[in-house]
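Note that one protein chain is taken out, while the other chains of the complex remain in position.
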Amino acid sequence: MRQAITTLEIRTGGRGLVEFTREVAAFVHDTGIETGLLTVFCRHTSASLTIQENAAPEVRQDITDWLDRIAPEDGGWIHDDEGPDDMPAHLKSILTGVSLSIPVASGVPVLGTWQGVYLVEHRTRPHVRQVVLHVSGE
Amino acid sequence: MRQAITTLEIRTGGRGLVEFTREVAAFVHDTGIETGLLTVFCRHTSASLTIQENAAPEVRQDITDWLDRIAPEDGGWIHDDEGPDDMPAHLKSILTGVSLSIPVASGVPVLGTWQGVYLVEHRTRPHVRQVVLHVSGE
Partner (left out) sequence: MRQAITTLEIRTGGRGLVEFTREVAAFVHDTGIETGLLTVFCRHTSASLTIQENAAPEVRQDITDWLDRIAPEDGGWIHDDEGPDDMPAHLKSILTGVSLSIPVASGVPVLGTWQGVYLVEHRTRPHVRQVVLHVSGE
C-alpha cells in the first residue's frame, strides 16, 4: 500500500455551496491508486464539507436557508467579535462536519450517482479555503 | 498492511433506523485483519449513517421524531420534485453524515458497549441502499 497527499485552495463567493467533486476525482486518478481510502479535510472552523445532491440547484438554496434557520444570526450568541455571521458559521460547521471518508474502487471515489462533494462556505464574504486530500491504497 | 472492500445492500422499511453492526463486524472478521481502520460509506443523498444506542428501541423512535422536527416536510422548501419527504431527506442526511471511520483492534471494530451502526432511511417508502465497507490494516 502507498499514499499521496495534496492541498486544494477553493475560492468561495460568500455563503453557499461550492462543488469540487471533479478536483477530488482528478487527484485520485493521478495517483494511480485503484483500491483504497480517500479522506477530505477542511482546515477551517467557519466553512465545512458535505456530500449532497449534485443535480438540482434548488437543493443548494434550501440547504443554505435551512442552515440559517438552525443557526440564525440573531440567536443571541455571546461570541460576536467578527460580526453576526461568525458564531452561526461555527455552529453550521459543527453540524455539517469538516472531514469526509470515501472508499476508492476501480480508481474512483465510490460516490453514488447523485452524490457530489461540496465545500460549504458559512461566512457572508468570499474566502479562499484550504482542503487537504489524502489517499492510501494500491 | 493490506485492505479489503465490499458493498452491502440494505433493505429499509421506509423512514427509520436499520442496524447492521453484525454485517460490519462479520466483514472485518472475514478479512482476518487484527488492527486497522474500518470505513463505512453510504452512497445516497436521502439516507445516511449514524452510530447510536443499540439497546432501547424508544431511542430510535425519538431520533426519527427529532429529525422530523429539525427538517419538517412543511418547511417551505423550494425543491420538491420528488415529493414533500425529498428535501427533508437531504437535510437529515447532511446532519447525520454519510461516512463513519472506526478503528479495528483485536479483529473487531472498537465500538463501545452501547454503540450500534445504523443506516438511517429518510424517505417515506422502503428502499434498497448501498453501503460500501473498506478496511485496511494487518
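Per-chain numbering from 1; labels A and B assigned in written order.
Keep in mind that, in the parts below, a residue touches a chain if its C-beta (ideal position, glycine included) is under 8 Å from a C-beta of that chain, and two chains touch if they have at least 3 such contacts.
All values reported here derive from a predicted model rather than from experimental measurement.
Hidden from this view is one chain, which touches chain A at 1-3, 5, 37, 39, 41, 43-45, 70-71, 75, 77-79, 81, 87, 90-91, 93-95, 97-101, 130, 132-134, 136.
Within the complete assembly, residues 1, 35-37, 50-53, 56, 58-59, 61-63, 66, 70, 95-97, 100-103, 105, 110-112, 114-115, 136-138 of chain B touch the chain that is not shown.
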